[in-house]
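The complex appears here without one of its protein chains, the remainder shown in place.
Labels A, B and C are assigned to the chains in the order they are written; within every chain, residues are numbered from 1.
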Amino acid sequence: MTNPFAKPWIWSWVAAALAFALTLGLTSGRGAGELAYAALSFGAFAAIVGLGQMLVITLGPGNVDLSIPATMTLSATLALKAMGSDEGTALLGLVVALGAGLGAGLANYALIFLLRLPPIIATLAASLVYQSFAIWSNRGLRIKPPEGLADFATGRFLGLPNVAWVGLALAIVVWVVLERSVWGRWLLATGQQMRVARLAGVPVELVRASTYVTVAVFAALSGYLLASFSGGAALNMGTEYLLMSIAVVVIGGTSIAGGYSNVPGVWGAALFMFLVVSMLNSYGAGAGVRNVLTGAIIIAIVIAASTKKRGRA
Amino acid sequence: MTDHESAPIVALTEAAKHFGPVRALDGVSLSVAPGDCIGLVGHNGAGKSTLVNLVNGGLAPSSGEIRFDTGGTALGAGVRSVFQELSLCPNLTVAENLRISHSALKGPGWRRPARAEIRQSLDTVFPDHGIDPDAEVDTLSIAERQMVEIAIGFAPRGTEARLVILDEPTSSLDAGIAEQLLAHVRRFCAGGGAVIFISHMLGEIFDVATRIVVLKDGKVVAERPADGFTRQGLVDAMGHVTAEEGETSETARSFGAEIVRSPEGLSAREGEVVGLSGLAGHGQAAALARLYLSRTSSWHARKAPEVVFVAGDRTRDGILPLWSILRNVSISILQQGARWGLVDRAAEEATAAEWKKRIGIRTDDVTNPILSLSGGNQQKVLFARALASSAPVIIMDDPMRGVDVGTKQDVYAMIRAEAARGRTFLWYSTETEEVCQCDRVFVFRNHEISAELTGADITEERILEASFEMQEAS
Amino acid sequence: ESHMAETSDKRIALSNNYAGNSWRQAMLQTFEETAEEAVANGVVAAADAYTTSENQATEQAAQIQNMILQGYDAIVLNAASPTALNGAVKEACDAGLTVVSFDGIVTEPCAWRIAVDFAAMGREEVDYLASRLPEGGNLLEIRGLAGVFVDDEISKGIHAGVEEHDQFEIVGSVHGDWAQDVAQKAVAGILPSLPEVVGVVTQGGDGYGAAQAFEAAGRDTPLIVLGNRQDELQWWAEQRDENGYETLSLSIAPGVASLAFWVAQQVLAGEDVPKDLTVPFLKITQDTLDAALESTPEGSVANVVYTLEDAQEVIAEAK
Partner (left out) sequence: MSLLARYRIILPAVSLAVLLAATFWMQPRAMSYFGLNLLFNLAVPIALATIAQMMIIMVNDIDLSVGAFVSLVACITATFLNDAPVLGLAMLLALIVTYAVMGAVIHALDLPAIVVTLGMSFVWGGIALFILPSPGGSSPGWLRTLMTVKPPLAPMAVVASVVIAVVTHFLVIRSGLGTVLRGVGGNARSVQRAGWPVIRLKALAYGLAGLFGVLAGMALVGLTTSADANIALRYTLLSIAGVILGGGEFTGGKVSPTGAVIGALTLTLASSFLSFLRLSPDWQIGAQGAILILVLTARLVFRQKRAEA
C-alpha cells in the first residue's frame, strides 16, 4: 500500500499544487515566492481553526463547532482591549484571548452536556451570545495591536511567516496526540461509537469536554493572531472561518462520520482554499464564476478521495 | 421425513466466495427441498453467514452457481432471511417494518392489514409475545426485536414463504421463547416449508434439523440426516479440539472478600463466578450496565480499571468498526505502560499477538480490520479486550452470542482459570446451561432479583421456577 | 417650535440589519444619542433601535412586521436589500406607518429615501486618481460583498469612471466584503499575479488591509483611496508625515441615521417632505485629515451628526 494516492489527504495537496501552478502560469512563474508566502500566512489561520474543528468533527456525527467565528472575534476583541496598544502587553493579550477561548469552550460544552443540546444548535446559539459580548465589550472599535506583536504576526523566520510556524507547530502537536497518545485513541474511539467507547472504559465526557475546549482555544489563538496580523479586531473578523473551518476539515480527508482524522489534509486544504480564490481572482473570474468553480472543485476532491479509498478496500 | 424426490427450492453447485485472499466459501454444493430443515453448523468463521448471503442474493458468488426452482431471484422464489445481525429499522414500528419487506402492501389504509399480518405471524410463532405492532422497534428489547424479525421472516407477505433462513435466531432468546421457535420451525417444515437453521447450540440443531450440514473452513465436511450424528460426532466433524469436560464436579472453592454489592442486591466475592439468569429482557443486562457505569467514570480513567465489560450486542456495545483487531483489543489497557500520555506500542502489539493465540482469533494479521472477522471471532476480540486488562471484576452481558462450541469450551476454561486467580465474573447468559456452571446465580424477574441460588441449588428447574413464579401467581 | 409638540406622542423605531462593523456601531451610537436627546426634550415619545442577528432581508422583513404590531408610528430603516423588503415596507405603509430608508434604501414607492449617490462616489474615486496620476496606469479594485446593491452601484461608478479616463485599466478585482482582514487576504492572493499597480479603488473599510498586503508583498504602496475608518486615516497621517503620501478618503457618514430620524420626525409632524433626498458623502482630503482624525474616536469611523436644522435644509434643497 505505498500508493500515495490511496491517502485521503493527498487530494487537497494535489489541488493546492494545481491552483498554485495555474496561478503562476499566468505570470510565467514570476511571484511564486510571494504567492507561497501569502498562502502560508493566510492558510495558517484557517489551518489553526481547522485543526480544532477536525478534533470536534472526529467526535462523530452531529459534532461541529459553529461558534468558531464568534469565539475568534470575542477573544481578539477582549485581548486587544486589554492590551490597548501598549508595548509589552502581548503576553497579557495572549492570556486574555486564550482565557476567553477557554471560557467559550467550557460554556459550549456545558450546554451540550448539561442541557443535552445537539452540538450544532448549542454552539450556534452560544455564538450569538459571544457576539453580543464582543459588541458590548467595546462596540466594535478597532484597537491597534502593540507594535511588537504586530511585527511578530506579520514577520518571518527562516523565510516562512511566523504565523505559519505557529500553525505548523500546532499541527505537529495535534498529529502526535492523535497518532501516539492515549487521549488521541480515546478521541478516535469515542468518535466511532460513544457508547462502545464508554463501555470499553474510555472517559468519554472528559474526551468530549477537552475537545470542545481545545477547538475554542484554537479559535481564540487564531483570532488573536489574525487581529494582530491585520491591525486590530473587527466584529466581523471571524465570519468567513465558519464555512472555512468545516471545508478544510472535510476536504482534508477527515471522515465526517467520526473516528478518523487527518492532520496533513487540513493544511493542504487550508492552502488550497486560499490558492483557489487567488487563482480565480487572478484569472479575473467574477464572484459568480468563482463560487461555482470553488464548489465544483470541492466536490471533485471529495469524489477523487472517496474513489481511491474504495479502490483500496 | 424429507422428500428427496421433490425438486429443490434452491441448489448450489460448487458455489465459492472469496474476499480478497480469504476463501470464505470454497466450493459448496447443497440443495434444499420443500420439507427440509437443514441444520448448518461450523466453527466461527466457517462460512455459514456467507453461505446464507449467497442463497438470499445478498452476495454474488465468486464462482459456481445458485439456481432456484422458479428460475428467478431469491426473492421471487420465496426465500426469506433472518440475519445474524439484527436488521430491522429501529425508527419504524413493528408493522411498518413489515411494510419494508412487503412491497405489495400499497395504497391508503395499508396499515390495518400490516398490523393484522404481523400480529398474526407473531401469534403463530410466539404465542403470548405481548408485542404491540404499533411499538417503535427501538423501544423493544433485543429479544423482542429478534422475535419480530423472525415473525416477519415467516409472515406471508403476499407470496408464501418457502425457504426461511435463520442465522443464529436464538442467540438472544431465552430458552422458553427459543423452544416456541423450534416448535414453529418443525410445524413449518412439516407443512412443506424449508428452513436453513444455523446455531451454535447443538441441542437445538438436533431438535429441529432433518439434515445436518457441517461447514469447516468454507467447505462442507459432512452432510447427513440428523439421526446419523451423535453430539460428539458432530463436534468432531466441526474439527475443534475441545477442552476436556468433567471439570464441572470440582470441589467447592473458597472465595475472598466481597468485592461487588449493588443496590438491587447483586453481590460477588473475589474469585467468584456469579451468573445472572431469568427470562430475556427482565433487567439483567440493565443491571449489569448500571453496575459497570457506577463503578467507572466518564470523566477519568484509572491506570488499572476496577471493572471491565464484555458486550454481547457487539455492534451496539462492543465493536469499534473503523479500527483494526489490534486497536480493538488494546483500547481498555492503553494507560498501562503509557508514558507522558503516549501509548506504548510495542507492549500493545505483544498483548494483541498473545491474545490472538490464546483465544484463537482466526486471522493472519491482527492489523486487519475488525470487520473482516466473522461474528464469533469479533466476539473473541471483545473477550480478549476484557481479559487482557488487570481488572479484578469482569462483567459479561451474554457474551457467548455467536461463539462456536469449541471456543466456548476454551473460554469457559479461561474464565475458571482467571477466577481461580482471584478475578470475579458477573455473567449474564440466555443459556441456562452456562449459568449452571456458575458459583452463585441471581434470577431476575420484572427487573428485580427473584432468587439467589448457590451450590447444589443451581439447577435448571430452580432457575425456571424463579423466572416464572410471579406470572403464575398473577 | 410648533413642530415639536405635534410629534411628542409619536414613536419611532430604527430597523437595522447588521451590527458587525465599526461603521454600523457608530451609526447605532449616533442614533441612540440623537434619540435619547429627542425623547428627553419631548420631541418624540420613544425612539428604539433594533438589530437583526443575521444580515438577512428575511429577518429584517420580520422585524419590520413586528414593528407594525408594536404600534410604532415611523420606521427608520437601513435595509439589507433595496427590493426584498418591499413586501414588508408596503405592509407598514398600509398600516399607516411612515418609513424612511437611508444608506441601504428601499425601492418601494411609499417609503422615503435618503440616498447617497454611490455610483457618483465610485466615479469620483477615479476622477481623483486621474487628477493625481494623469499618465494613468493599472488599477486594483476592491469590491464589497457580492450580490449586495451598494457593492454593485459603487463598482458600476468605478467602471464608468475608468471608461471615461481610459488611461486607467482595472487589472484585478477582488471581493473584500468590506472587512479589513478579508480585503487583506484577497489582495495578498492576487498581488503576485499582477503587474505594477498605481492605484487602488475601494469601497470603504478595506484600504488599510490593502496597504498591509502591499507592504507584506514588498511592493511600493500605490495610491489607495480610503474609506474614512480611523485606522486608515491614522495610517494615512503616518505615511504623510513620513513620505508626503497624499490621497483621498470618502464614505457615507454613519450619522446619516440621525438625519433619517429627523426626516421621519418631520414627516410625522405633517411637513411636506419629498420622497427622494440625497446626502453628500463625507470626504476627507489632505487638508482636512488632521481635523478629521482629531474628531474621530480611536477605532471608529469619521462621522457627522445631523440636527433638525440640517434635516430641514436637506428637505428644502430637495423641493
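Note that in this section contacts are C-beta pairs under 8 Å (C-beta built on N, C-alpha and C of every residue); 3 or more make two chains touch, one makes a residue touch a chain.
These numbers were taken from a predicted model, which means no experiment stands behind them.
Considering the intact complex, the chain excluded from display touches A, B, C.
Of the listed residues A:A125, A:L160, A:V176 or A:L206, the one in contact with the hidden chain in the full complex is A:A125. Across the entire complex, the residue among C:L85, C:V100, C:L226 or C:V263 in touch with the chain not shown is C:L85. Among B:A11, B:I66 or B:L92, only B:L92 touches the chain that is left out of the view. Against the chain not displayed here, subunit B makes contact via residues 56, 58, 75, 81, 83, 87-92, 96-97, 99-101, 103, 105-107, 110-111, 135, 138-139. Where subunit C meets the omitted chain, the residues involved are 16, 19, 28, 32, 48-54, 56-59, 61-63, 65-71, 81-88, 90-91, 145-149, 151-153. Subunit A meets the missing chain through residues 61-62, 66, 111, 115-118, 120-122, 124-133, 135-136, 139, 243, 246-247, 250-251, 255-257, 286-299, 302-303, 306-307, 310.
Convention: only the chains that are shown with their structure count from here on.
When the interfaces A-B and A-C are ranked by C-beta pairs in contact, the top one is A-C. Inter-chain centre distance (subunit B to subunit C, centres taken as mean C-alpha positions): 71 Å.
For this pair, subunit A with subunit B, the centres built from the Cα atoms lie 45 Å apart. Chain centres here are Cα averages; for subunit A and subunit C they lie 32 Å apart.
Among the residues of subunit B, none is in touch with two or more other chains. Within subunit C, not a single residue touches two or more of the remaining chains. By the touch criterion given at the top, residues 289, 292-293, 296-301, 305, 308-309, 311, 316-323, 327, 331-332, 334-335, 338, 341-343, 345, 385, 389 of subunit B touch subunit A in their complex.
Subunit A makes touch with subunit B in their complex at residues 176, 180-183, 185-186, 188-189, 192-193, 195-206, 255, 259-260. The residues of subunit A lying in touch with subunit C in their complex are 23-24, 26-27, 30-32, 34-35, 37-39, 41-42, 128, 131, 135, 138-144, 154, 226, 229-232, 234-237, 239-240, 274-275, 277-278, 281-282, 284, 286-288.
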